[in-house]
Structure formats: C-alpha cells, structure tokens
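All protein chains but one are shown at their positions in the complex.
Up next, chain A:
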Amino acid sequence: MEVVRLQQQLIELTNSLFQEGFLDDQFTQLQMLQDASNPDFVQEVVNLFAEDSERILAELTKALEIEPVDYKKVDAYVHQFKGSSSSIGAQRIKAVCVDFRAYAEAENREGCRQALQQIKQEFFLVKNKLEALLQLEQQILAAGGRKKGGDGLQKLQQADVANTAVPFNLWACCQQDVSWERAATNANFCSSCA
C-alpha cells in the first residue's frame, strides 16, 4: 500500500536526521506544537528559517569580503543565526555557529571564512532534508494517511488539570495510541515499526 511505503520512507529519513545530528529535540517540540488550528506550522517555521538563513548568509558573505572586517557585525549575524537554528532544532548548524563566534572573537578571518563555508553546506543539507521530510508528509496525507503531531500540548494541558496521563497522539507509523511519556523520549516512531 502506498501510504505504508511512504511512511516507511518518512521513518527512515526522520531517523537519519536525528541520528546524524541534523536535528535535535527542539524539532520534535515544533512537530508537537502543530495542531488542527495550524496544520502547516512546521512547514511555515521551516520556510521562515530558510528565508531568514539565506538573508543572514548573504550578509555574512558580504561582511567577510570587505576590508577591514567588522567582527562585531559578523558576530551579531552569527548570534542571530545560532538563535534561529536553535529554535528550529538545527543542531549541526548551531554547533558550527559556536565555532564561528570563536573565530570572530579572535578576529581570525580565515577561520571565519571556513566556518561560513561549513555553515552554508550544513544549511543546504538540512534544508533539503527538511523539504524532503515535509514533502513526504504531504504525500502521505494525500494518499490518505495521517500527519504525526498535533494537539499533544493541549492534551497535556488538560491532563495537568485532570492529573491523569492521556494519550498524546497516534504514531504515524501504525496509528497506535502512545502516552506522553513515550513521546517525550524523542522517539518519533513506535518501536515495532521503527
């Protein structure tokens, strides 16, 4: 069945994104925030991130080309980029930003240039993978499957009031109910399907 094949692809892609360190738990948090009132939330955040990043990367390229280099400006841009990549869970980009800021503080132009190159590579990698992931989700929806995520926090909120554990969501892989605790372990798919 088409949906199952697509879901399997989605599982593999998602797992590799997390295992290879492209994404961290923050991305999972974003997926959990998506709900019926905002079903394209993750897509919108990814789009914003892509636009914002392209802008910052262009500025950084310019800033490192002029003489003399304004390292404070460079640092400010990298700080911004670190912040936004951290908000989306782009872990590897965040790590390069840390190195980049160290080079900027040391006013090491060559180091900055290399860091910029690395960041560009990482950005394009994660952008492509995220686009593939979102596209797969759309295809799954179109083929009649379900999107993972959504309503989880509201249920958690209600659960707080009622003080009981509630089902967080259905796994995208096999549509089984899972508890909040299991979802919070950062597993994206249930153990029998993963």
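By definition in this document, a residue touches a chain if its C-beta (ideal position, glycine included) is under 8 Å from a C-beta of that chain, and two chains touch if they have at least 3 such contacts; residues count from 1.
To be clear about the criterion, contacts and distances are computed from a predicted model.
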* Name per UniProt, for the chain absent here [options: "Auxin-responsive protein", "Response regulatory domain-containing protein", "AP-2 complex subunit alpha" or "Ycf54-like protein"] -> "Response regulatory domain-containing protein"
* Structure fact -> Filtering A:L33, A:A102, A:L125 or A:A143 for touch with the omitted chain leaves A:L33
* **Sole residue of A:L10, A:L23 or A:V45 that reaches the chain not shown, by the stated touch rule** => A:V45
* Residues from chain A at the interface with the omitted partner, ascending -> 26, 29-30, 32-33, 35, 38, 41, 44-45, 48-49, 52, 76, 79-80, 82-84, 86-89, 153-154, 156-157, 160-161
